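The complex appears here without one of its protein chains, the remainder shown in place.
Per-chain numbering from 1; labels A and B assigned in written order.
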Amino acid sequence: MLLTLLCDMNMRWLKNGTGALIALLFVVASLAGSGCISDTSGDHAESGSIESVKLQIAGSTTVLPIAEECARIFMEKHPGSRIDVAGGGSSHGIKSVADGTVDIGTASRNLKDSEREAHPELLPHAIARDGVAVIVHPSNPITGLTMEELQQIYTGKITNWKDLGGDDAGIVVVSREEGSGTRDCFESTVMKPIDEEITQGAIIQDSNGKVRATVAGNRDAIGFLSLGYVNDQVKALTLNGVEPTVATVLNGEYPISRTLWMITKGEPDRDEKAFLDFVLSEEGQGIVEEVHFIPLGAST
Amino acid sequence: MNQRTSERIIEASLFLAALLAIVIVLLILLFLIQEGAPVLVKFGLRDFLLGMNWNPIAIVGEPSYGIFPMVVGSIYIAVGSLILSVPLGVASAVFLIEIAPKWAQAVIRRGIELLVGIPSVVLGFAGLLLLVPLIRDTLGGCGFSILAGSIILAIMALPHIITISADAIADVPSSIKEASLALGATRWQTIRHVTIPSAKSGIAAAVILGMGNSIGETMAVLMVTGNSPILPEPIYNILDPVRTMTANIAIEMNYAAPGNHQQALFATGIILFLMVAILNAVSNTIIRSERVTQR
Partner (left out) sequence: MKGIISRNTIDKIATLMLWILSGAVLFLPIYIIWYILTNGAGVVNLSFLLESPRLSGAEGGIFPAIVGTLALVTVAILTAVPLGMGAAIYLTSYAPDNAFIRLINFSVEILAGTPSVVIGLFGYAFLVIYLGFGFSILAGGLSLMFMILPWTVRASEEAIKRVSKELSEGSLALGATRWQTIRHVVIPSAMPGITTGVILGIGKAIGETAVIMYTAGSSLLLPRSIFDPVRALPYHLYILASEGISEKMSYGTAVVLLGMILVINLLVVALQHHFGINK
């Protein structure tokens, strides 16, 4: 009924005549838009070199920047190639590669036992490392926590910064959504050893960027995010005295870390291998670093 | 003969086009139920709808799928948005119909159309950057709150409230208003005691429909409400974060593994669909019966 009334309003201003032309123009413009696109890509397809690679990739949104940028550079180097990259999440990536919808699935967590059992043919390839940093507002006097303190904050047992030697202010706990690879990594290192859940009172944000924005905008907040997303709007805390850096993640001193994966079904075929080789090459690993993750071979 | 056949064919295909609406609605129900019902059967509708605990990936013990806090969150925010938007919307509608000079009418109608046109992502983005910090700095709490969600939704509901109320007010027979004015009532007295009461049920329909729209809104809300899947503490604390049913689907769908978790999100969709459909039906009935009695 709202429809009728809203339309009523507009119709009342109309008398007669025809405006189809304008609508037509719109459709034609959009058609021309999509039309010329297929033309240009058609050109590329014909230049098919030996390495004209066709791939579909889907999975973790964390790995998305790496996959997208590597795909872009790879396609620049090998005209005629086409690599479609989509998100969807780690679980989606693993499922899609298992049932053959995509060639490569990406994941920001390890394969679960259930997934291994269901799809023993899946072959994960490590492509990068990542740390999960615990962050607070830059003005927060706290500079580090012990693992125990962090656990108590996230279970909701410590609720005021003054109990940790900070200001007298309630702690605003920020977490990620259920299913997130970053949350999975945080939970398996921080929460699992004490067998407790993250407090239900936590603010839930569904991306690294939103977690960072939330903590950057709130003096009393604490959150965790992918190490690469730490910037000067937030302060990363030391954990058990260890600063989260590329070096401490790689040598294992910093405890909350994970590996990012690209997963193939069985041994990679020619196209998959060409792309994986590129991702693992010096240039590919340079891209990993450029989009703020930790290259596999990185040293201090 | 030939002409009659082609007329028949045309009528049949037009009928099929009309039938499409029913088909789509049924398909929506079918697929929501197919994907969402297993989890409802497994855990029971009651525990799903009234369960207090949403913990689909449990570290300790069994996962739990209770969406009660989100049902409350959705209703809370929708009601909050109506408390803000109805007085403002009705006031604007009264102004639009009874007071505004022609140029102001045109300006307001343009403004309303603009407001309808702002994509909800843009609105949520603006809310995240402007509204959340403002609430935190002036009222306290963490900014992500029922209040922030209500304000954003109120902005989105305003055009609809104004449009429907304006129509209801315009439908009030001018003879009644003129009688009131002739009896010596001022313009405001006439508006307050004659026009608005006469347009009451039209406005009520607008409110219920606005409620349905607000419960269904997704992107703008999830950017400003904080999304904690628990009840506010205490229950009337509008500065606490909440999660709506729509946000529950949008946030977790990306990473939900097929199985119970994904099914629970579809089941959330079933509840959401039914709630909004019922509100729409009620609103339509009011508008329809009103039209009938007026005629």
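Here, a residue touches a chain if its C-beta (ideal position, glycine included) is under 8 Å from a C-beta of that chain, and two chains touch if they have at least 3 such contacts.
If you're wondering where the values come from, they're calculated on a predicted model, not measured in any experiment.
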Neighbouring displayed chains - absent chain, whole complex: A, B
Of B:Ile59, B:Ile75, B:Met219 or B:Leu239, which one is in contact with the hidden chain? B:Met219
Absent-chain contact - pick from B:Ile57, B:Leu96, B:Val132 or B:Val172: B:Leu96
Tell me which residue among B:Ile24, B:Ile83 or B:Leu139 touches the hidden chain in the full complex. B:Ile24
Across the whole complex, list the residues on chain A that are touched by the chain not included here. 1-4, 7-8, 10-20, 22-23, 26-27, 29-31, 33-34, 37-38, 40-42, 61, 64-65, 68-69, 72, 82-88, 101, 206-210, 212-213, 229, 290-291
Touch list for chain B against the chain that is not drawn: 3, 6-7, 10-11, 13-22, 24-25, 27-28, 31-32, 34-35, 88-89, 91-92, 94-96, 99-100, 104-108, 110-123, 125-126, 128, 130, 155, 158, 162, 186-189, 191-192, 209, 212-213, 215-219, 223, 246, 249-250, 253, 265-266, 269, 272-273, 276-277, 279-281, 284
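Quick note on the criterion: only the chains that are shown with their structure count from here on.
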Of chain B, residues touching chain A in the complex: 53-60, 109, 128, 132-133, 136, 142-144, 160, 163-164, 167, 205-206, 209, 222-223, 226-230, 233, 241, 243, 250-252, 254-258, 261, 283-284, 287-288
Footprint of chain B on chain A - complex, ascending: 1-2, 5-6, 8-9, 61, 87-92, 95, 172, 177-181, 184, 187, 191-192, 195-197, 200-206, 210, 213-214, 217-218, 220-221
